[in-house]
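I have a structure here, written as structure tokens, and I will follow up with some questions on it.
What you see is the complex with one protein chain gone and the rest in place.
This part shows chain A:
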Amino acid sequence: MMADSGTDCGSTEEVAVIGNTDISSTEAENNLRNTMVEKGTSLLKKLEMNVSEAEKRTGKNSVNMQETYTVYLIETRPADSGSDGSTPVPDMLWRRYSEFELLRTYLLVTYPFIIIPPLPEKRAEFVWHKLSADNLDPDFVERRRVGLENFLLRVASHPLLSNDKIFFLFLTDEKGWRDAVLETGFQDKVDSRLKSLSASFRVKNPDKRFTALKQYSDELNTAISQLLRIRARVADRLYGVYKVHGNYGRVFSEWSAIEKEMGDGLQSAGHHMDTYAASIDDILEEEEHYADQLKEYLFYTEAVRSVCRKHELIQYELEMAAQDLTYKKQQREELATGTVRVFSLKGMTSKLFGQESQEQREQKLMALEQDIKEGEELLKEKNQECHEFVQSAWKDIERFKEQKDRDLREALISYAIMQISMCKKGIQVWSNAKECFSKM
């Protein structure tokens, strides 16, 4: 073992064999988890959580048709083990994907200035031919389980989101949660959120930072999509290369039957070819975990985008409020001085058909004053809203950027480690095969 020399990175000769401390991707994910827990929110400090199992259920859906769906088991237990050092029995409840979706929508609407962690994909995308696109496929379900756990941990490790009561109920109250979340009335806000995402409006003085951020998130989305697409194709091809070698196994076996001296060597080399061909399954399964890590950030870009859009809406509303107020003030001025600066039909008709009475004018003025007062209140509110939004959003954005850089760096390094592991397996197999061949 390289125990003492430890991190002597200088000499490449020592980068030879020994030491089976290779890390698998699941171990790398554990590292991620540990990082989240270590940073710790008060929630995580007192509660351990995981999504430990998945099960198929059948039942009648809303249109009274039989459907099969999957439920996931959420386990929670106090973070500190019992005073006697025992591991306490976890609390458990089952949730299906749609409930996670509901939770997330609630969070999106309630914390529009926060980049809400994404859920694992609804449907399998970026599949390559061996990978199933079926939602009920066990491998897909397994990867989704991991993704859901990841989602919970992300929320639980967020300084603000972790304190949310509804989130806590989601984790602990199987039946009562749904009522609680509906009671918050968040669904009313869903519509306005949809509006903010899809509406097209022009902001006169866009905040440059948000514009840049939106552009970045769009570009990142494109870049990661592209990468995932190509990776899937590469995986497909690599699968082909390995599997074809399996044919050697069969053919060598046939051939070995007629050879006296070469027979044994051929036969055993053939076995190694079978091993080689089979090894790709595990290799690519691990790579799927890596792809999932990239996908998480792909979906994160959507969350970032919606924060930017929300800001745009608030900014727009602020501008509208200011514009409105300005207009009203102008009207007041006109009314007060009797000058018509702004063309209005009413103004024209009153010119043509006679002036209003003094009383009428005073009434109008009073109403306008009231409007203006309200308008000023509104403007103040909107300004405050905007200011607060920008402050909180930007704080979260900075937090997110750091998290992203850290996580992605780790993911890429774990990818490199996977490649190394694959190479080591390859070296082993071909070295064995070579030995068999030389004995032919």
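Going forward, contacts are C-beta pairs under 8 Å (C-beta built on N, C-alpha and C of every residue); 3 or more make two chains touch, one makes a residue touch a chain; residues count from 1.
One rule holds for everything that comes next: contacts and distances are computed from a predicted model.
Taken from the listed names "ubiquitinyl hydrolase 1", "CASP-like protein", "Myosin, light chain 1, alkali; skeletal, fast" or "Sorting nexin 7", the protein name that UniProt assigns to the chain not shown is "Sorting nexin 7".
Considering A:248, A:300, A:316 or A:389, the position touching the chain not shown turns out to be A:248 (whole complex). The missing chain, though absent from the display, is touched by one residue of A:68, A:98 or A:431; that residue is A:431. Listed residues A:92, A:194 or A:223: the one in touch with the omitted chain is A:223.
Mapped onto chain A, the footprint of the missing chain covers residues 2, 6-9, 12, 15, 18-19, 21-23, 27, 31, 216, 219-220, 223-224, 226-227, 230-231, 233-234, 236-238, 240-241, 244-245, 247-248, 251-252, 254-255, 257-258, 261-262, 265, 269, 404-405, 408-409, 412-417, 419-420, 423-424, 426-427, 430-431, 433-434, 437-438, 440.
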